[in-house]
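Shown here: the complex without one of its protein chains, the others still in place.
We just call them A, B and C in the order they show up, numbering each chain from 1.
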Amino acid sequence: MTAQRPMRVLVWGENHHEKHDEIPQRIYPDTMHGTIAAGLRELLGDGAVVETATLDDPEHGLSEERLADTDVLLWWGHMRHDAVDDEVVERVHRHVLGGMGFIPLHSAHFSKVFIRLMGTTCSLRWRQGDDRELVWTVAPTHPIAQGVPHPLVIPMQEMYGEFFDVPAPDELVFVSSFSGGEVFRSGMTFSRGHGRIFYFSPGDQDYPVYHQPEIRRVLANAVGWAFQDRPRQAPQITMHHVGEFETPREWDGSLR
Amino acid sequence: MTAQRPMRVLVWGENHHEKHDEIPQRIYPDTMHGTIAAGLRELLGDGAVVETATLDDPEHGLSEERLADTDVLLWWGHMRHDAVDDEVVERVHRHVLGGMGFIPLHSAHFSKVFIRLMGTTCSLRWRQGDDRELVWTVAPTHPIAQGVPHPLVIPMQEMYGEFFDVPAPDELVFVSSFSGGEVFRSGMTFSRGHGRIFYFSPGDQDYPVYHQPEIRRVLANAVGWAFQDRPRQAPQITMHHVGEFETPREWDGSLR
Amino acid sequence: MTAQRPMRVLVWGENHHEKHDEIPQRIYPDTMHGTIAAGLRELLGDGAVVETATLDDPEHGLSEERLADTDVLLWWGHMRHDAVDDEVVERVHRHVLGGMGFIPLHSAHFSKVFIRLMGTTCSLRWRQGDDRELVWTVAPTHPIAQGVPHPLVIPMQEMYGEFFDVPAPDELVFVSSFSGGEVFRSGMTFSRGHGRIFYFSPGDQDYPVYHQPEIRRVLANAVGWAFQDRPRQAPQITMHHVGEFETPREWDGSLR
Partner (left out) sequence: MTAQRPMRVLVWGENHHEKHDEIPQRIYPDTMHGTIAAGLRELLGDGAVVETATLDDPEHGLSEERLADTDVLLWWGHMRHDAVDDEVVERVHRHVLGGMGFIPLHSAHFSKVFIRLMGTTCSLRWRQGDDRELVWTVAPTHPIAQGVPHPLVIPMQEMYGEFFDVPAPDELVFVSSFSGGEVFRSGMTFSRGHGRIFYFSPGDQDYPVYHQPEIRRVLANAVGWAFQDRPRQAPQITMHHVGEFETPREWDGSLR
């Protein structure tokens, strides 16, 4: 096998519920981003270096240097989307287009970065009703679905329902049902520029979803899928003018 | 508006349950294909000439001439897939590739024609359990979804569940949930050759689904979408050898 | 056939080259937007009411009322993208998500509205070199390709080449080659929110492309495809909270 450098993974958390709300504190004593990061470390082992950053850090922990050193960024936000600085949003957006993997989770469907990448409202139906969520695989050949039970059962979860206003995904990997009868395209891939994006809806501050081994498996798979071992591309914001194409390689037909 | 000739629509029915089983006879006294055809006539009016054909007819009612005069073929079969003559299967397949619209319904996922068009097993999970089916629209801009409630409610229906072994569709229009918690990609479009295909899973011999106005709306929309007003193409079974491309149109730049 | 109201079509032009540059003035004495509009009127007849608007008009001719009365908006811009008011951009974006058809042409790949809808840089390669462009159909069942020659020949045209940084389209309809050997995905559809988008690259201020009958055919087809006869949707910018789903329709199984 070809040796491969460890993936550099950054789990970003808004860190709001963890400071203010009792239920999330009880369910996620190590914070949500901390719990997600621990799951990735457990499954990816030496294959990844996993760190965390939060809204509270300087530049939200997302400086130009930090992003340049990040292969895959996971994002959890909910109550404080508006508090994310527009300059940081522009920066993350640019790095995704340049090749950084991006994995928005659950309520991050309304994060500024995701909305900007999608170009749509990203709105959906929801209900806090202790629904059981069943996550069904509809793309069994997809790397993100490997080792994931069919269905993956989440005993209690917030309901997210269609119509979810995002572009048709490149690949629809998971579709969920909820006790109330709703359905949701819960796992979708999108390529944008040179970057790969996986939106995954399960996970909420009020339910222990990120402790489930099956969910951790999905997230570890997603990191591996979103990772690209090549230099970050500089997104072109002007057109690329080219001269007449020069054939750089010739064959004189000599073998014939 | 441009005047358009009426669409020539053919509803094909296996006509087995209608002859042998009591419940279907009570629910569909005019047969399933007859009921489907009546719904189309009601909604499409002068825009379509709707006829029916069955397995019992000579050549199953699908002679070369009949197919050549058909713009859109709807197909309902269940118990007698194997009884469909392979020559007729080849013929229908060829006409779909040549531009005839094709709308397989429910258990027609296992019809020989559909399997041949998909190239996969077309298998799925199922349960006869009086589930309630909710049909949700995930492509609200699609012509087939126009005027369809969100969700469309089918009070009782056979359950069809994922994984449904078909290729990823060109467009995913509807996703259903069932009382048991299963999900199903219940409305999908596929283009094959010069023909347009819409698979729609609701509808069963034991439930009055084809009497529902909302279901009739979907089927009428689907016929309109699958219809193409142009001559049937002859599918090429050999490659098309071409000489050096001759530019058929020149501009001398004289306006400059 | 169901009677249908005429489509309300608006062709928007930047109107810069028409005022300042000699070649465009000679090729398009009636302006580019005027020429495009004339082609649509010719082909769509009573089926459409076609108007024009330009950057110079108050609110660029794109007031809230005007957009509310527009079914399909075509957009040609090149040198003055930055001059388009951000409030108008937001407004057009909102109407597209609400269901208005949108057809950006050629250099409008860099228009603010298109970039916002795509979420990517929308950059590409280009060369002003009097290339011959051949437009090949790769989706022969698509309504936009009906009646379009294969290939459609543009004797001279600016070269646009890959990589074109847009999301993978819902449907790839046309692929072009250029004399220099480049290729370009020249006709692509995208659904965003409740709106349908068709990007079409042929057409430039220095070549008489919009006078070609085949190009006019594509544009008329595209208008028909992007048109949706239903009320404009208000894009939701907040999530839609729903209570427990209430089955609105019951069947007591009485036919059985």
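Structure notes:
Following the convention adopted for this analysis, a residue touches a chain if its C-beta (ideal position, glycine included) is under 8 Å from a C-beta of that chain, and two chains touch if they have at least 3 such contacts.
Every value quoted in this text rests on a predicted model; they were computed, and no experiment measured them.
Touching the missing chain, out of C:Val49, C:Val138, C:Val242 or C:Leu255, is residue C:Val138. Of the listed positions A:Ala139, A:Val166, A:Val183 or A:Leu219, the one in contact with the omitted chain in the full complex is A:Ala139.
Within the whole complex, the absent chain has one touching residue among C:Thr35, C:Ser107, C:Ser177 or C:Gln233, and that is C:Ser177.
Residues 1-4, 23, 26-27, 45-47, 99, 130, 132, 134, 139-142, 146, 151, 153, 155-156, 170-171, 191, 194-196, 206-208, 228-230, 233, 245, 247-251, 253, 255-256 of chain A touch the missing chain (whole complex, contact as defined above).
Although one chain is hidden here, its contacts on chain C can still be listed: residues 132, 134, 136-140, 150-151, 161-164, 168, 171-172, 175-179, 181-183, 185.
For chain B, the residues in touch with the chain missing from this view are 97, 110, 116-121, 123-127, 129, 161, 165, 167-168, 170, 180-182, 190-193, 235-245, 247.
As a working rule, only the chains that are shown with their structure count from here on.
Interface note: chain A and chain C, two copies of one sequence, contact each other through mostly matching residue numbers (shared numbers exceed half of all numbers used).
Mean C-alpha position of chain A lies 37 Å from that of chain B. Under the contact definition stated at the top, the residues of chain A that touch 2 or more other chains are 161, 168, 181-182.
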